[in-house]
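Every protein chain except one is present and positioned as in the full complex.
Our next item is subunit A:
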């Protein structure tokens, strides 16, 4: 832009407009990230001032840490189920709620409700439901599957995490799909109807292909959240019973802050970053390829 002359003037403006943001961005995100990579090569216990360089030893420990890999495998399974179920449910809700249903705003507002509340609180609410309400129902109405708390059984506790996550995020993703659906031009829909397309054909041949951008956003968001979930895991199952629901993010936290093994913890966090980055980039790359122009 014209109007400013002189090197100092331009520098002053640059600092004024971008300085605070870039300073915070660099000192909160980038420097810790780079310093974190350095930390993976040290043995730091969290207390001592100095730390010694240990080369790739921490990475060796990461690969030997079977708990890390089992929690990582569990996280993959969790991400797979939550991403698929959340998005299928969210899309169905959005599709139903863009077809002029009575009270559609009330429905949208209601399905979005769980997203107002943080994972800590949601975990506690559902802990009460799984431990007390469902057990009560199971025993009163003798529904075998609910007669004992799901949170106490290693096999079932995992599914409580999936259920609560889907319940929480379906409404959020629904809102994004509603935005996508309302963006599909009405004239194309009409033209297809005149050409004799039924609603299933319109949905699968037109609407879904034109909504690829919404799918990219929703898959990206649900993948990211799935890999990083911590609050809900902490208060709903605490990683138990017997470590059967310890997702990777909780494992990294425990390794670093509770076992005071910061070098290995940071190396695990960095391995997690690499794997998440590869998975999200692949997802975005392949979904971009499927995008079509209206």
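Operating definition for what follows: contacts are C-beta pairs under 8 Å (C-beta built on N, C-alpha and C of every residue); 3 or more make two chains touch, one makes a residue touch a chain; residues count from 1.
As a convention for this text, contacts and distances are computed from a predicted model.
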item	value
Record-based protein name (UniProt) of the chain missing from this complex, from "sulfate adenylyltransferase", "SPFH domain / Band 7 family protein", "Carbohydrate ABC transporter permease" or "Glutamyl-tRNA(Gln) amidotransferase subunit A"	"Carbohydrate ABC transporter permease"
Option touching the unshown chain, where A:11, A:203 or A:281 are the choices	A:281
Residues of subunit A (touch criterion as defined above) contacting the omitted chain	1-4, 13-14, 16-18, 20-22, 24-33, 35-36, 39, 44, 93, 96-97, 99, 101-102, 105-121, 124-126, 128-129, 132-133, 136-137, 167, 171-172, 175-176, 178-180, 183, 214, 217-218, 221, 224, 227-228, 230-231, 234-235, 249, 252-253, 256, 262, 265-266, 269-270, 272-273, 276-277, 280-281
